[in-house]
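Shown next, in structure tokens, is the structure this report addresses.
Chains shown are a subset, placed as in the full complex.
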Amino acid sequence: MLHTVNKSPFDSHSLQTCLGLAKAGSDILLIEDAVYAAMSGTAVTSMVESAMNSSTIYALEPDLKARGIGSEKMISGINLVGYDGFVELAVTNDKVQSWL
Amino acid sequence: MYVNRHAPHGTIYPLEGLEVALIGAAFDQDVSMAFIGDGVFQLTKGQDTADLGIKNCAPTYGALGDYEVTKLYVEQESLDERGLELNDLMNLTWEDEQEDWAEKPSIRLVSRAQLSDLLEQQDVILNF
Amino acid sequence: MKFSVMVNEGPYTHQAADTAYHFTRAVLDAGHEIFRVFFYHDGVHNGTRMTTPPQDDRHIVDRWSELAHDHDIDLVVCVAAAQRRGILDKDEAKRNGKDGDNIAPGFRISGLGQLIEAGIEADRLLVFGD
């Protein structure tokens, strides 16, 4: 299953709820303000890193770029995708759950 | 004082808040801005919204000094929580007429306690 | 593959309306099909032709209308959500005694059954905005 999250992890509990309910092997895509969760060295970095043990984390590149989050500021191992990659993730997973 | 608490681009609050600050300055109000929580992300360097097709409001912060908006208070605790430091923020300045147009930094790092004192001194506080 | 898209936030206020548009375009670019785009909650505001953004900004409503025109996409605005928020087509305006309508070209107003159908008929239903 693909999970999308669009809220800042510092302002909303959406990401936390998503990670609590996503099963091992899930794909998790960070979009819009949720891409701040991809940053290293923040108060939520360890939560995201620990989720990476069981799920694959993706972040939408146009949203990272809009927010000035370069690869040097990101947790390593997070995968970048464009809108085309977003579509591909929605195709390869059998369903999509949006955490808003 | 305008208190900015939202991350940029995800919602329009930062942009519409900036519009109020600029109008406030045009009305000769003593405008100061505070950035707390996700609001500090508004000031980060290197924002580029071209791929989103969204108007980028980040460069507008650079023009605030020209409108005599020279006090941008950024809460240190909010930066810390987000792994940011002053160097990650845009270099925003204003020119001090009193000192032969010397260029001075607009961003002032303050602690939560200092910001709390500042809020107490304001006539009107608007949140964006 | 057949996609349906649900848009739950108004244009400009939240980025979700932009993301939904870029995703929909990417679906078409990848050679897949869009069965329907359904607008619910504040998403209904994507469907008013009265929108006039600043000239240096994107026109979110026109973008949807052009997409509907160019790719024959079914853009459906939920009637119950639209009535509460002041979005009307000619028929709804007449039925409710309003003196005008404001729906944008390419959009139509219909019931929630269209969302249920969008979920059944499409292989994937993507939701944007809360």
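In order of appearance the chains are A, B and C, and numbering begins at 1 in each one.
The rule is short, and it goes like this: contacts are C-beta pairs under 8 Å (C-beta built on N, C-alpha and C of every residue); 3 or more make two chains touch, one makes a residue touch a chain.
Being a predicted model, the structure only gives us computed values, none of them experimental.
Participant: Would you give the formula describing how many of each protein chain the whole complex in this file includes?
Facilitator: Written as a formula over the shown labels, the complex is A x2, B x2, C x2.
In this section, only the chains that are shown with their structure count from here on.
Participant: Roughly how many whole angstrom separate the Cα centroids of chain B and chain C?
Facilitator: Distance between chain centres, rounded to whole Å: 34 Å.
Participant: Whole-Å distance, chain A centre to chain C centre, using C-alpha means?
Facilitator: A distance of 26 Å separates the two centres.
Participant: Can you check how far apart chain A and chain B are, centre to centre, with Cα atoms defining each centre and the answer in Å?
Facilitator: Comparing mean C-alpha positions, chain B is 27 Å from chain A.
Participant: List, in ascending order, every residue of chain C touching at least 2 other chains.
Facilitator: Expected reply: 15, 22.
Participant: Name the residues of chain A that each touch 2 or more other chains.
Facilitator: 6-7, 32-33, 62
Participant: For chain C, which residues are in contact with chain B within the complex?
Facilitator: Checking each residue of chain C against chain B gives 12-15, 18, 22, 54, 56-58.
Participant: So in the complex, which bits of chain B are touching chain C?
Facilitator: 9-12, 52-55
Participant: Report the residues of chain A in contact with chain C in the complex, numbered from low to high.
Facilitator: 4, 6-7, 31-33, 62, 82-84, 86-88, 90-91, 95-96, 98, 100
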